[in-house]
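Here the complex is missing a single protein chain, while all its other protein chains stay put.
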Amino acid sequence: MKHRLLFTGKKLIRMALLLLGVSLVAFLLMSASPLDPLKTNVGQAALGSMSQEQIAKLEDYWGVNDPPVERYLGWLGDFVRGDMGTSLLYRQPVSQVIGQRLQNSLWLMAFAWVISGVLGLTLGVIAGANRGKLADKLIRGYCWLISSTPAFWLALVLLVVFSVWLGLFPIGLSVPIGADAADVTLTDRLYHAFLPALTLSITGVANIAMHTREKMADIMDRDYVLFARARGESTRSIVLRHGLRNVALPAITLQFASISEIFGGSVLVEQVFSYPGLGQAAVNAGLGSDLPLLLGITVVSAAIVFLGNLMADLLYGVVDPRIRRGAART
Amino acid sequence: MEPILEVRNLSISFTQYGRGTRQVLLPVIRDLSLAVAPGQVVAVVGSSGSGKSLLAHGILGILPYNSHMAGEISFLGQPLTPRRAAAVRGKEIVLVPQGVTYLDPLMKVGPQLRKGRRDQSARTASRAVLERYGLGADTEERYPFELSGGMARRVLIATAAAETPRLVIVDEPTPGLDARAARRVLGHFRELADGGAGVLLITHDLELALTIAHRVAVFYAGETVEEADAADFAAGRLRHPYTRALWDALPQNGFIPISGAQPGPGEVGEGCPFASRCPKGRPECMGPVAYRELDGGLVRCLYPEGGEQP
Partner (left out) sequence: MMGWNGRKNALLLLAVAALVLCVVTVAGGLLADRAMTTDFTRKNLAPCGAFLFGTDWMGRDMLARTLAGLSLSIRIGLLTAAVSAVIALAMGVASAVFGGWVDALISWCIDLVMGIPHILLIMLISLAFGKGFVGVVAGVALSHWPSLARVIRGEVLQLRGAVYVRTAEKLGVSRLTIAGRHMLPHLLPQFLTGLVLQFPHAILHEASVTFLGFGLSPEQPAIGVILSESMSYLTTGKWWLAVFPGLSLVLVVVLFAAVGEQMRKLLDPASVHR
């Protein structure tokens, strides 16, 4: 137990250091940008008609003249106290914007994560256990095609087919236009989230299935599978008894590593469906030079990715008897 | 007595890529013949890299997909077709593999022994067979990584003894064990043979093989070069120069090393593969050499030891 706590503690410290690094890198990249936030947000023409005083006020608001080091240290100090600053575009606390947006995105991502996990694992195991046969070829073909397809284009095609041609689903947004937050039903939410979630799932399945197949194929070449065959076990029994058991460990890693991919996909998909999630906010913040918001989103998404990795490591310790029992003994 | 297993002119080869896009057929076992009678331990002895393990996989019908097998195998007098092999393996023909890597690393020993059966009789049986090999009931709850080398070996033997095999194929049972443990493990196989099963023991260790084997087939570069009674060795009634060299290389017999190296698969011509290392090698040895009977044994040599010159 002590060993495990030490392990978790070490991981947490490493994670905190990485997050610090992420925030610093993101900040440096943003402050290195030659793009002028005033021009992008106020517009060249409007700027021309303003007085020096007004411009100075705006420059102050967008933080153009503050020295970067001071700005970063100020941000970091606030962040540690739980304050992520104020979004310049939305004129709301960053934590509030992220909280709201994350809630919308979580619907999408959780759905896609579960579907791609379950379906991807199943297809991957089937393909890996039937290497070179028809099922394997079909599944590999699907994975190959989908991994060569940009997620946003897939989203566009689904939008054209299901919303424009068939009229089955709305063109965008997470709730009906003009609806009061209180009136929004779960059905409305599902209805609006369906196509984006479907797009994310289709791409996610391909990724997980492809990697699971490799692992499964590798397992089918192991000595213990050969011995199981020598003992008269059928292919079915080998896959169910030994294949699934041994593919479970790499599957955990794959599943948690896919969080990063799904987040990336959601940025694109939300843009196509104008779904007001975290990804869309990130794009807006980037295009509008909203430094506090973009910094906040980067740190939060990196934290989610690192937490996912940590979960995978911890789960490994519970599932793998070599770690579980090995650690208990020493 | 009718043999349990009879292998006639077996050859196993693999398709491989040579240079560029050319595919070549690589023979690993050529023209192998042997027979195992009930209650008999037949040892196949050869140095590593001679393709011995593939013999076991070939009999069980579990060779990899890029291999080809030719020749005849009969089991209990009937041809052992792939379909029949699938039906009898794990039941009437069992394999005792080399080491702990042949056990599922994430499954406890008990369920592995029971092959997925959960009923009470299976539990009683698995406990009994572990006990037979001196393993306590707690062994069932262990994972393979928690077994010592000797325990793992006994668990592997238990997987075979849990069935009612007519033929036990044993692949390299002794590496990693000290002499006493090795002798004890081999004793277990002798017991199985004494119970009426045929045992095919595949090993590189001639000395240990001789402690339990009735007959010994010597394997060199994919061929059987000699088949002899175990008693022939001590009596000095050896036929093939390679067998003689193997015997002389044992510590108690002078420890004389054999110079040169065994040719790998694909490096063997149609002649005797040992010719280049043979002290009595002659130009004729590069031509075809028949496997023939001599003195109650079989030999593949034009000028066998102690035999009259042809």
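Letters are used for the chains, namely A and B, taken in the order the chains are written, and counting of residues starts over at 1 for each.
Just so it is clear, contacts are C-beta pairs under 8 Å (C-beta built on N, C-alpha and C of every residue); 3 or more make two chains touch, one makes a residue touch a chain.
Everything numeric here is computed off the predicted structure, so don't read it as measured data.
Enquirer: Out of A:Ile238, A:Val272 or A:Leu293, which residue would touch the omitted chain in the full complex?
Expert: A:Val272
Enquirer: Against the chain that's been left off, what residues of chain A make contact? List them.
Expert: Listed in rising order, the touching residues are 17-18, 21-22, 25-26, 28-30, 32-35, 144-145, 147-153, 156-157, 159-160, 164, 171, 260-261, 263-264, 267-268, 271-272, 282-283, 286-287, 289, 294, 297-298, 301-302, 305-306.
One rule holds for everything that comes next: only the chains that are shown with their structure count from here on.
Enquirer: Return the distance between the CA-based centres of chain A and chain B, expressed in whole Å.
Expert: 54
Enquirer: Please give the residue numbers of chain A that touch chain B in the complex, ascending.
Expert: Interface residues on the chain A side: 132, 222-224, 226-233, 237, 241-242, 245-246, 248-249, 320-322, 325-326.
Enquirer: Using the touch definition from the top, list the residues of chain B that touch chain A in their complex.
Expert: Touching chain A: residues 57, 60, 62, 65, 86, 88-91, 94-95, 97, 101-107, 115-116, 143, 145-146, 159 of chain B.
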